[in-house]
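Below is one structure. I have some questions about it.
Of the protein chains in this complex, one is absent; all others appear in place.
Chains: A, B, C and D, in written order; residue numbering restarts at 1 for each.
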Amino acid sequence: MAPATATSTIELTGVGRTYTRGKKTVQALTGVDLTIRQGEFITLFGPSGCGKSTLLRLIAGLDTQTTGDISVFGTTPKQASGRKDIAWIPQSSALLPWLDIKRNASLSSVINKRADRSGATTRKPEDAVDILNEIGLADFLESRPEQLSGGMRQRASIARGFAQGAPLMLMDEPFSALDELTRDTLRLRLLELWDRHKKTIVFVTHSAQEAVLLSDRVVVMSPRPGRIRQVVDIDFPRPRSWELVETPEFVAKVAEVKQILWSAWEGDE
Amino acid sequence: MAPATATSTIELTGVGRTYTRGKKTVQALTGVDLTIRQGEFITLFGPSGCGKSTLLRLIAGLDTQTTGDISVFGTTPKQASGRKDIAWIPQSSALLPWLDIKRNASLSSVINKRADRSGATTRKPEDAVDILNEIGLADFLESRPEQLSGGMRQRASIARGFAQGAPLMLMDEPFSALDELTRDTLRLRLLELWDRHKKTIVFVTHSAQEAVLLSDRVVVMSPRPGRIRQVVDIDFPRPRSWELVETPEFVAKVAEVKQILWSAWEGDE
Amino acid sequence: SSSSADTPPATAGGSDLISAERCAENQAAGPITFLTSFGFVASAGLLDVVTAADKGFFKDLCLDVTLEPGSNNTQLVSAGTAQFAGVGSPSDVLVAIDNGADVSGIATYGNTVAITLMTMADGDVKSLSDLAGKTVGYKGAIPPQISAMIAEEGVDPTSINWVNVGYDPTILPQGQVQALTGYKSNEPLALKAQGYDVKEWDPADYGVKSAFNTQIVNNTFAEEHPTAVEDFLRASLHAYDWINESDANLDEALGYAEKRSESGFDKEASLARWQTEVSLIDESQPADLPIGGENAAQWQPEADMLLEYGLIKQKADVDAAIDDSFVQKIYDGNDLIWPAP
Amino acid sequence: MSSRTSGVVLSIVAPLVLFVLLAVLWQWAAATFKSVLPPIQDIVMDIADRPDFYLTNLGVTVEAALLGFAIGVGAALLLGAAIVHFTFLRSAIMPVALLLNVTPIVAIAPALVVAFGFNQIPHIIVAALSAFFPTLINSITGLRAIDPQALEVFDAMAANRREIFFRLRVPASLPFLFAGARLSVTAAMVGAVVSEFTGSSKGIGAVIVMATTYLNLPQMWAAIFFSAITTLILLGLVGLAERLIVRW
Partner (left out) sequence: MSSRTSGVVLSIVAPLVLFVLLAVLWQWAAATFKSVLPPIQDIVMDIADRPDFYLTNLGVTVEAALLGFAIGVGAALLLGAAIVHFTFLRSAIMPVALLLNVTPIVAIAPALVVAFGFNQIPHIIVAALSAFFPTLINSITGLRAIDPQALEVFDAMAANRREIFFRLRVPASLPFLFAGARLSVTAAMVGAVVSEFTGSSKGIGAVIVMATTYLNLPQMWAAIFFSAITTLILLGLVGLAERLIVRW
């Protein structure tokens, strides 16, 4: 599972992104310096419009920075995605309604097959069915997405990401469309999967609690222009469970992370 | 502001609702006994499908129970809604896109005017502009909904509910479509408004934290068939603030409420 | 419009050309619509009606006549939407009556076949028997006169690829059809004018008997307003005579048609057309019939032909289809009675 | 900025290039196959020669089309509103409306002339029948396309049917109604032109028939051109009205 490339980290130096629409320019992101370690669970946390999605899209190669450099495993993001080294898990499950859950989860096996055949890949696709089993969808392999609840669809979407076998997983608020109870279970499920499959995960969230619960480090961002405010280390032992949430240490950490945010940002939403 | 009717409470006795679709029947709600006191902030909490929305719709007169009785201020829900004594605040803001924020918030002033003219009402419509000011939308009176962020739209929707001047406000997950940070601010805003306007509020949520933060009592429900599991009193002093959330007592209360839920319910989402 | 030099000026509510009593009867008929069968072309039974209208002959006889370009003429007249119409030949009347139309033929101009079959002089068709398997164009419906001619030559009409064509005859020289039906007075002249050498196959040469350009009337209207029918024919046949009086008159008449056509009217072609039809009429006119006159003998050959080719379901009652009483009343022998009584 | 400019240039240049190509093709066909297409300059000259002739006849057609449009759309709106309120009407009306939609209305135009005579009525009826169906479908869709949560808000205030209809359904349906109006105005124009093929001596349809009668190809294509351009203008007007009214 260890990547075969020279460097297993993601390096961002002086990254900025400016959008131009007509005569208006929006500085979505500015001066981002960040090194993401292999196997790390790192969370981007901040209010709406602080550039979390923009940053994630730059790392995925879905967009290109206007300033600075990004290196993903020693290459540009686009090259990394050409090797299928990056799995993208969006906010909505974005499953294909015409495919059953099994085919949805194994989507990466039919896309960009050249990357599978080239020996130089750092990636080994995993069996989608195994992951669906692990995530509790064993009984729904033949179901279509519309027959599943929102939480089950989101699991299938996560399974699709894991099945790609990419060393880097990018998740843009994967739980924000779910109700809080479903979210609680999925958070722990995700931690289990991550623990077992040893991926690097960059995770975007609006929820301080979620960020603290899941991450090794929380990147607190602030808007106008979007930038990194502070990176907070989260040292709670793993595996983590619901008991942790009720500890005063956890509550204090969540408060600390929120405090950074509030102090940085004077808007009221 | 005190209602002029004989009783200011909402009484539910043995309330049930069964849906029939073809040959399948779903018992959405069964044996609900509950008395809601005047001026109380009560929350319906439980997993998806436990009948929270069904119960709220029955109280609003939007639907009719198949068994049991519901009395809203001494009359049937439909009569109460005929007096415009019930304000309904839905999950999405459900603003009318063709009206500006001011007109949206004062919608109740142009609907069912007969209720306004009949003297027997317990209700006194409030000035929509005042409430929009209170909720921080003073600068957006002429804006159309599409020009506002999700959080601002939800505030306008809440303002519309308060402007109706109804003694009873029903809110079905009004914050669940918002991101967590926006949610945090709106929760406190809502408590301020409630404190000032002395409404009875029945509030539906998936979030134990939200339930505990806002309510005088939390009604924990469980599904299949939907019923009340336990009613938990929340005695934290008011006004409540973010400091409360970090106290061990609060964290324990949230855990207690969640515990009732988990013990009642064996599904995994 | 003013009356022509040879008729006294009209007076209000009538004229010296008609008795006050008859004028009142005609006026009682109300507004009258006449349908042309093909735009405002210079055809017998049409240009004369246009002239009668535009020179005020109808008005002189206290008739309020409007002309409309027709389409489904027998239907429109049968329904009473229009009172009069021109149709191509007695066949059209007989078929319509067979299908329940409430119309009668009241005047027929030509006593021979007006329809012809054209091929290219230098084409493959050297005899009618060469037509088997060829594509032949017609308009609306295959003329029974052509079917009869071909059958006379021993060709099975069903062996021909018949196609319903538009109004453009150049499809013949362009080769889309190997033969084309048309009116002797129109398409052959048009093609020759464009320099094409076409050969005509005249059904009359093969013993086919027919007639052409018949005016029809709505039966109910005719019953209720017989004088209006008489005077409609009187005015148009008077115009027919007037047109043929001089080249100047013909030119004036063509001017009326051109004006009604608004555009595209080819005066030269129209002149040739009129002259062709008039000579066809003159050549074929039986001595005992005035212009427009009708009788069963004139219609019978067509009735037989229609039955033979299955275009009508039962034997036609020609006497019932014709109402020659109106023509008879307006003629004294072969002389048109003008002005009206 | 430069990509926007090039976008604008492209959206003007690209169709122009295609139109020029088509024009060249047309001229080649006109020169090669006689009687198929007239040379473009003949059409232009004919229009330049007698603009009044075309504009007068166009006026007749547009009048019939717009009256028919108003009647057809009006009937569709009324029926749409009725269907949304009374379900049985939907079951009753939709099969008939569907049957009407699959009938070649052009073929019944002559029968309408027989029934209503030589005046504008049959042409207005054809235009109305043509305009009816698209607006009916769109008005039903539109009047139902309301946010169910907004409907709950109205219901909780005990809004009556009238209030729900005028304050919720009608505004919500406007984008759909304009989509329907666009289809209907095209159908009404084409319907009016085609119905004038019989039973009329005025109007663009009659001009086309006259042109066929006398083999006047420039006249025929000039008339088709006027009809198409007018429909485009009417479409533009509908779009303008939409932009003025549907501002959300």
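Quick notes on this structure:
As a convention for this text, a residue touches a chain if its C-beta (ideal position, glycine included) is under 8 Å from a C-beta of that chain, and two chains touch if they have at least 3 such contacts.
As the structure is a computational prediction, the values presented were derived from the model and not from experiment.
Per the touch definition above, the residue from D:Ile40, D:Ala75 or D:Ala111 contacting the chain not shown is D:Ala111. Considering A:Ala28, A:Leu44, A:Ile70 or A:Ile86, the position touching the chain not shown turns out to be A:Ile86 (whole complex). Of the options C:Leu17, C:Val49, C:Ala107 or C:Val165, the residue whose C-beta touches the omitted chain is C:Val165. By the touch rule set out above, chain A reaches the unshown chain at residues 57, 60-62, 78, 81-84, 86-88, 90-92, 94-98, 107-108, 110-112, 115, 144-146, 160, 164, 170.
Contact between chain C and the unshown chain involves residues 71-72, 74-75, 78-80, 92, 95-96, 99-102, 135, 137-138, 140-142, 161-168, 170-171, 174, 176-177, 311. Annotation for chain D: contacts to the undisplayed chain at residues 10-12, 14-15, 17-19, 22, 29, 33, 35-37, 87-89, 91-96, 98-99, 101-104, 106-108, 110-111, 114-115, 186, 189-190, 193-194, 208, 212, 220, 223-224, 227-228, 231-232, 235.
Here, only the chains that are shown with their structure count from here on.
Distance between chain A and chain D, defined via averaged C-alpha coordinates, is recorded as 51 Å. Annotation: 85 Å between the Cα-based centres of chain B and chain C.
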